[in-house]
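Every protein chain except one is present and positioned as in the full complex.
Then we have chain A:
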Amino acid sequence: MDTDRERHRARETAFYLFTQQSLPACKPVLTPGWVIAIFLFMGVIFIPVGLVTLRASHCVVEIVDRYDIDCVPEPSRMDKVSYIQDDSIPKNCSRFMKVHKYMKAPIYIYYQLDNYYQNHRRYVKSRSDKQLLDGQKYHDTSYCQPVESNNNRPIVPCGLIAWSLFNDTFEFIREGAELKVNRKNIAWKSDRGHKFGKNVYPFNFQNGTLIGGGKLNPEIPLSDQEDLIVWMRTSALPSFRKLYGRIEEDLDVDDVVVVNLMNNYNTYSFGGKKKLVLSTSSWLGGKNDFLGHACVFVGCSSLTLAIIFVLLHVKYRR
């Protein structure tokens, strides 16, 4: 009983404090002292974080090679679109990449496309996640406009994204010996396991009059078609990289890697660039100084402001 009454009284007191608007409160007053202290604190936090981040980024070795123009033979460069659309011309091309710094395995191979709007609304929504998981058990392909069916039979996988699958291929040779490229485990595990069915096989794919990009082996289930899975995780920006594979050997300084590539994919009609990227990885990821620079910048400006405020405080003491 007593506790009941006490609880009742406590509730009443709380309600009293509420209606009389005198709830206990802390009142932060942003005095110059606090401003200086907080700026100092942020400086102290962000400069080390930034430096560590920058160091991680600097450890990463990255080689970028733009090949879309150079892989078109001189005579065809005036009309690259008809060159790329002409199936009779062989599209193979060799590139030489010089390693300027020791690269420790695994070395990730990316292809990078520019001016390619994977995030366009018409493009993003043109897929059927149900179909990817359940295959032809799922018949409604209306999400996949305009590539939903061919010859009145549904396409698996349907939609613009799958249709426009990137299909340049790369082979790497160092000193005459082929470098082994591991093309497994290049997609996020959640995609492989939950979005692409193990029993779903490509069907009626790229059989139409217009071929958008790569073809798929109808023998392999979608969950193992990792190129497709990577491609279908649409990018945020019109300039993006996608993982192609891994080289699981170290590359030494001054090694020259010969890349034999099939330049199949059409970026010429819309003036997009194609690049090949070899990159190692740190604990943080690829070579990107932005985070580090931003942290250092925030830290330094905080420190500078703190110093300015201290000087002002000394000069115009309140």
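Please note the rule applied: contacts are C-beta pairs under 8 Å (C-beta built on N, C-alpha and C of every residue); 3 or more make two chains touch, one makes a residue touch a chain; residues count from 1.
Here is the rule we use: contacts and distances are computed from a predicted model.
For the chain that is left out, the UniProt protein name among "argininosuccinate lyase", "Auxin-responsive protein", "Transcription factor TGA1" or "Phospholipid-transporting ATPase" is "Phospholipid-transporting ATPase". Summary of contacts with the chain left out: across A:Lys130, A:Arg174 or A:Lys273, the touching residue is A:Lys130.
Counting over the whole complex, chain A has residues 18-32, 35, 38, 42, 46, 49, 53, 106, 108, 110, 116-126, 128-130, 133, 143, 145-147, 160, 163-164, 186-188, 190, 194-195, 210, 212-213, 230, 233-243, 246, 266, 269-271, 279, 281-288, 290-291, 294-295, 298, 301-302, 305, 309, 312 touching the chain that is not drawn.
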